[in-house]
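Right after this comes chain A.
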Amino acid sequence: MLRIDPRDALPIWKQIEEGLRRLVGSGSLRPGRPVPSVRDLARELRVNPMTVSKAYQRLADGGVLVVRRGEGTFVAEGPPQLTRAERARTMREAASRYVSLAATLGVSREEAAREVAAAWDGPRRARGEES
Partner candidate 1 sequence: MSAVLGIARQEVSTRRFLLAAAAALSLLAWALRALLPPGWSRELGQSLALVLFLAFPIAAAIAVGSSLVGRDLAEGRLSFYFSRPLSAGALWAGKFLGGAILVAGAFLCCYLPLALSGDGIGRGAVGIWLLALVGLMAFAHTISSMYRSGSRLFALDLGLGAVLATVIVVQVRHLAIAGAGHVLLTTAALPFDVAVAAAALLAAAAAQLAYGRADARRGHVALSATVWTLALVAVAAFALWSRWVLGVTPAEVGGVRYPLLVAPSGSALLFKGAPERGRAGFSPVFLMDGESGSYVPLAPERVTFPAFTADGSAAVWVAPAVSWWWYVAPEPARPFSGAEARPAALAVARLGHGTPVVEERALEPSDMELALALDGDGQRVLLSGRAGVSLVDVASGRRLAEAPLSNIWAADFLPGGAVRLYQTPRDGSEHAFVVLDWTPKDGKRVERARVPVDPRVFLLARRGDLAVVSNGMRGKAIIDTARGAVQRLDSATDDIPGAALVLSTGLVALSLGEEVRVVTRAGDAVARLPVEPRTSVYGLSEPAPGELAVGLWTLSSDRRRTVFLDAATGVVRRVEEGLLPAGVRFGAMNSEPEPGSFASRLFEEPSGDLVTLEPDGRKRRIAGLAR
Partner candidate 2 sequence: MSGEAVLSVEDLAVSYGPQTVLEGVSFQVPRGSVFALLGRNGSGKSSLVRCALGLQKPARGGVRLFGEDAWASRRRAMGRVGVVPEQPDAPPELTAGELLAFCAPFYPAWNDTSARDRLERYSVPPRVPFGRLSKGQKGAVMLALALAASPELLVLDDPTLGLDAVARRALYDELIGELADRGTTTLVTTHDLDGIEPIADRVAVLRGARLVANETLDALKARFRRIRCGPSAAPFSWEPFEPIAAGEKDWGREAVVGNFTEERLGAFRARTVSDDVEVGALSLEEIFLSLAGTPGALS
């Protein structure tokens, strides 16, 4: 399941965040299912609850998790419910960030597009294999 390595260079909250994203993306954590409470996960991982809280907050902001008051935290149903306009704006912002990065590194348009395709296929293939 979720493992954190204190020795890893990545901050713990980031490890939790990415770990959960992976679990959700791979289907191990199904949409609509509850995730452990901050308290429980903190105790299980033996980490500061604020750390867990921060990861959960980011995941909630990112639409991966959804907090229902009084009920708990759950994996979001399906992709995040954004409006068409919000979705377009989010993708446009991410795309322009990606293009700037590529330009800084002196990467060509073709190479950048190849990277996008490879990243797109990877997780899909993994999901396809598992399901």
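Candidate entries met the following condition: all candidates are chains of the complex that A comes from, given by their letters.
Rule of thumb we're sticking to: contacts are C-beta pairs under 8 Å (C-beta built on N, C-alpha and C of every residue); 3 or more make two chains touch, one makes a residue touch a chain; residues count from 1.
None of these values were measured; they are calculated from a predicted model.
Of the numbered candidates 1 or 2, 2 is the chain that chain A touches in this complex. Chain A makes touch with candidate 2 in their complex at residues 4, 6-9, 11-12, 38-39, 42-43, 45-51.
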